[in-house]
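The structure under discussion is supplied below as structure tokens; questions concerning it will follow.
For this view, one protein chain was removed and the others were kept in their places.
Letters A and B name the chains as they come in the text, with residue numbers starting at 1 for each one.
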Amino acid sequence: MGATLGELAVRFGCELRGDPSVRIDRVATLAAAGPHELAFLANPRYRPQLATTHAGAVVLDSASAASNPVASLVSGNPHATYARIAAVLHPVPQAPAGVHPTALVATGAHVDPSAHVAAYAIVGKDSRIGARAVIGAHCIVGERVTIGDDSRLVARVTLLDGVTLGERCLVHPGTVIGSDGFGLAPDRGTWVKVPQVGSVRIGSDVEIGANTTIDRGALDDTIIEDGVKLDNQIQIGHNTHIGAHSALAGCVGVSGSTVIGKRCMIGGAVGLAGHLTLADDVVITGMSLVAHSITEPGVYSSAFPAIDARLWRRIVGRTRRLDILADRVKALETRAPGAGSGPDAKRSDDDD
Amino acid sequence: MGATLGELAVRFGCELRGDPSVRIDRVATLAAAGPHELAFLANPRYRPQLATTHAGAVVLDSASAASNPVASLVSGNPHATYARIAAVLHPVPQAPAGVHPTALVATGAHVDPSAHVAAYAIVGKDSRIGARAVIGAHCIVGERVTIGDDSRLVARVTLLDGVTLGERCLVHPGTVIGSDGFGLAPDRGTWVKVPQVGSVRIGSDVEIGANTTIDRGALDDTIIEDGVKLDNQIQIGHNTHIGAHSALAGCVGVSGSTVIGKRCMIGGAVGLAGHLTLADDVVITGMSLVAHSITEPGVYSSAFPAIDARLWRRIVGRTRRLDILADRVKALETRAPGAGSGPDAKRSDDDD
Partner (left out) sequence: MGATLGELAVRFGCELRGDPSVRIDRVATLAAAGPHELAFLANPRYRPQLATTHAGAVVLDSASAASNPVASLVSGNPHATYARIAAVLHPVPQAPAGVHPTALVATGAHVDPSAHVAAYAIVGKDSRIGARAVIGAHCIVGERVTIGDDSRLVARVTLLDGVTLGERCLVHPGTVIGSDGFGLAPDRGTWVKVPQVGSVRIGSDVEIGANTTIDRGALDDTIIEDGVKLDNQIQIGHNTHIGAHSALAGCVGVSGSTVIGKRCMIGGAVGLAGHLTLADDVVITGMSLVAHSITEPGVYSSAFPAIDARLWRRIVGRTRRLDILADRVKALETRAPGAGSGPDAKRSDDDD
């Protein structure tokens, strides 16, 4: 699936600085690329590698192109342009149309003739599989499930009854969509299960990583809008609503009835408490706890970075004794010359 | 599976304020419910929706019933009563008795004639599947496994050799029970695997979410008592013992040899260090680290809620320099008038 630099420049709207007849076969890193491989430079961290690259060409911005010793494909957004070129050079193999003899498709399910249903997959009754969709090996598609055109369940994906998945979605192995939400009513020291009668509706162009779980709604549906990207091992509680084009990194936990706005970026292992709302364009850095609604776009954090363990233990002790330290400061203020009259006395720390 | 309000009131011991002949078909939210749907009000957060509901009836407490514009089913515990009614209105479809032709049941396994074993499931030798139990599609049940009456493995559940599951349990897809614990002995810079020869014993009325993992014991068994509720993506280390009716939210990690008391509630993504004990009725709020045993019932926390990232970075810096701030306060106390004679001087912060 190779292409010449000239073809790539035209197709992807790049300015080419170099020989248009050079053939590119695949992509590689700046450090490893050879004369028929394409590299890219987007993260300034890797700029030092540019000087010694042997790539056939590099996708980069015009500022970096000046110091590029090899051919340049100049783009206003090198990372996105590189991604699009890489998808052309490394196409996902087309799965053949048809249903594998070991796949079980229920009577009453509709599988588009152009779709692929792989070995040991199961498709339940009244489900619909769209054109060119791929149901990978060992996938379980429950009853009344809809999978849109060109969506791909890589393998071993579980979609329980009633789940809807849009077009061009990509779901990685081990992911479970539509499991019961964690709905429990306390009753005299025990728990009564609350039936989870909603479902999950997922838009188009959504990617979902491996071993992620998305619970069905208790009453209304759990909703994932178009273009959302979920990494591996994410837990999405029931009735959650995630706005379009938000991206959640690995191991994020979203409690029930949480509303996440559009274009949010949630760092790895962040936890979101339930029944709260995040505005559009909110960024949460890794391992933070979101305990309250956030109404303004911006970047939010709450994790401490690791330091020497003995020093950290001292800090934990100091922090726990902050009340005492504050009391000592207050006592000093009381005894100090001019106590109570300074401007700082108004900024009392003792009112909680 | 509908019912009249009169039937529901009698069966679930509610006081009915409204027309007993009204037919209810299903449950819905206060906001979405129509005249043949039942809503409930338990969380005060949703009380404002009561005024405009069009539900056929609402399950609520007597205090709220006064301001309910539609029929009321009055209950001392509206959430639990609602849950029980919803289970009647939305019954889990009964799986037909029998073993699917593609399921593999080993010689020497005993499957009750009323049980259901679905497509591509595997049941190993010397295992016992109880009456009306459901072994969903793609489940793997190892050897010498016991599954009690009326328990249900939804689909794609893995129960490894020797695991015991009680009655009326519900296990969601992707969950693995009985995998080896993380037992390693260090030996000159490498690790020697410690065989994990215990198993997992799970009581009755236990629900386990999707993609949760419960390791088998190293020597003794890992034990989950009756009525425990585990959410998705929980990790339970080997030799853990979880007391009856405790509930663990998603993404909790329990290290090995941890003992959790009865009726504990563990918030999402909490981490419990190993070889410690939690008393009965302990509540841990989300994303806390439990590093020591807790001997008294109560609520425990250790996570900071996220705030503006720049402000947070300042706080991280301030916190790391708490030693210096405390030294400065001490120096002030030394120099202050009457230093050393005030009551606060006895509450020194410098003794760790």
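Quick note on the criterion: contacts are C-beta pairs under 8 Å (C-beta built on N, C-alpha and C of every residue); 3 or more make two chains touch, one makes a residue touch a chain.
Predicted, not measured: the structure shown is a model, and the values here were computed from it.
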- Item | Selected from A:His138, A:Lys193, A:Arg216 or A:His238 as touching the chain missing from the view | A:His138
- Query: Among A:Thr4, A:Ser114, A:Asn232 or A:Thr277, which residue is in contact with the omitted chain in the full complex?
  - Reply: A:Asn232
- Item | On subunit B, residues whose C-beta touches the chain left out of the figure | 104, 120, 122, 138, 140, 156, 158, 160, 174, 176, 179-180, 182-187, 189-195, 197, 211, 213, 215, 219-220, 233, 235, 237, 251, 253, 255, 269, 271, 273, 275, 283-285, 288-292, 294, 298-305, 307, 314-315, 317-319, 321-322, 324-325, 327-329, 331-332, 335-337
- Message: If the hidden chain were put back, which residues of subunit A would touch it?
- Response: 26-29, 32, 42, 45, 77, 79-80, 82-84, 86-87, 90, 102, 119-120, 137-138, 154-156, 170, 172-174, 205, 207, 209-211, 227, 229, 231-233, 245, 247, 249-251, 263, 268-269, 286-287, 303-310, 312-313, 316, 319-320, 322-323, 325-326, 329, 332-333, 336-338, 342-344, 347, 349, 352
